[in-house]
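Left out: one protein chain. Kept in place: all the others.
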Amino acid sequence: MILGVVEIFHEKDIVIARQTARELTKDMGFGLVDQTRIVTAVSELSRNIFKYAKSGRVIFESVESGKSRGISISFIDKGPGIESIENAMKEGFSTDKGMGLGLPGVKKLMDYFKISSELEKGTTVVIIKWK
Amino acid sequence: MILGVVEIFHEKDIVIARQTARELTKDMGFGLVDQTRIVTAVSELSRNIFKYAKSGRVIFESVESGKSRGISISFIDKGPGIESIENAMKEGFSTDKGMGLGLPGVKKLMDYFKISSELEKGTTVVIIKWK
Amino acid sequence: MKKVPILVIRNTLIICIQNDLTDTAILELQNDILDKTYKTRVNGVIIDISSLDMIDVFLGKVISDTTKMVRLLGAQAILVGMKPNIAITLIELGFEMPNVKTAIDVDNGLKILNKYEKYNATKVLEVTELSGED
Partner (left out) sequence: MKKVPILVIRNTLIICIQNDLTDTAILELQNDILDKTYKTRVNGVIIDISSLDMIDVFLGKVISDTTKMVRLLGAQAILVGMKPNIAITLIELGFEMPNVKTAIDVDNGLKILNKYEKYNATKVLEVTELSGED
């Protein structure tokens, strides 16, 4: 079930994506540490959309598997894509002035992390956190 | 000779495998440092069963070779298996959020270490420590 | 755009960073802190983050850089009031801020800065005493 969508277009939208993540995870009853992990991950990946693809979309969904409930968040852009996902996932790798901790860090914060990308087509990242 | 078997199914079973290793190695007269090495190795490999295969079995056996006596411990699961044992044995390699020190570390703690794995069939690790 | 108030107390700048600043606002705040440190000639800067409920890599880097810049200007910077949930997330992200001085709250931050300040004073006193006893 889709809980919310945030279009990333302006810098301010990174803040809006963060606020949306905060409200939704609170409503779903996530603990404080998990809320923080999710809000932080949303901030990192929304900024990547803004920085590298200029625009894109963040979709928040609730997911179920057996008795577990969780939140799945997709970050979709039609930007330049990633040349080497293997490199992008390395700690310290950045094509920008970044620290290159974003993608590998987000993976550590989440229960599920999947990134797919095609050059000149765009990038999609899906993350899930179970309650 | 089989000295004991611990089924790994719940998280608590990692603790039970550790306790079993502690008692058996004490009974067999291992020195304190060797006891600690063995208990630590059992903890690492039992956790891997729980984390990656969900369930499995730890078998403790006493072994002899000439005048030496030792303990052989087998860790058997029917989990997903390991794609590349070469990678898995590298320090720092982890498909999870782990530190990837478990397998290479255990090898250093033991006198004998053998890992075999088949994708979608499962993984078996056998370790031996001589007295 | 939100304005972040900067206080000056006892020769110390105190900045309380608020939630939900944009990246641009965060960089402007960094500029303001440095300008104010330079102009007011304070010798301590306390960055209070007790109102924050998230620090991502960008904000963490700006905070950590700011403390380094403040040190180059000639003042001490201390980060105070980080919440447990943020500390957990930062360490999981792999962001340790090893060279950033920390204190539990503004009060303790002031105490630590005062200690730094009085250090030289006591040292001078010390020398005076030494010479008196000779």
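To keep things simple, chains are lettered A, B and C as they appear, and every chain counts its residues starting from 1.
As a convention for this text, a contact is a pair of C-beta atoms (placed from the backbone, for glycine too) under 8 Å apart; a residue touches a chain by one contact, two chains touch by 3 or more.
This one's a predicted model, so the numbers in the text were calculated from it and none came from an experiment.
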{"item": "Touching partners, among the displayed chains, of the absent chain", "value": "B, C"}
{"item": "Residues from chain C at the interface with the omitted partner, ascending", "value": "79-84, 86-88, 90-91, 96-98, 102-105, 108-109, 115, 118-119, 122-123, 125-126, 129-130, 133-134"}
{"item": "Positions on chain B contacted by the hidden chain, ascending", "value": "11-12, 14-15, 18-19, 22, 32-33, 35-37, 39-40, 43-44, 47, 91, 98-99, 101-102, 104-105, 108-109"}
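Basically, only the chains that are shown with their structure count from here on.
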{"item": "Rounded Å distance between chain A and chain C, as computed from the means of their C-alpha atoms", "value": "30"}
{"item": "CA centroid of chain B to CA centroid of chain C, Å", "value": "48"}
{"item": "Junction residues of chain A, two or more chains touched", "value": "108"}
{"item": "Multi-partner residues of chain C (at least 2 other chains)", "value": "none"}
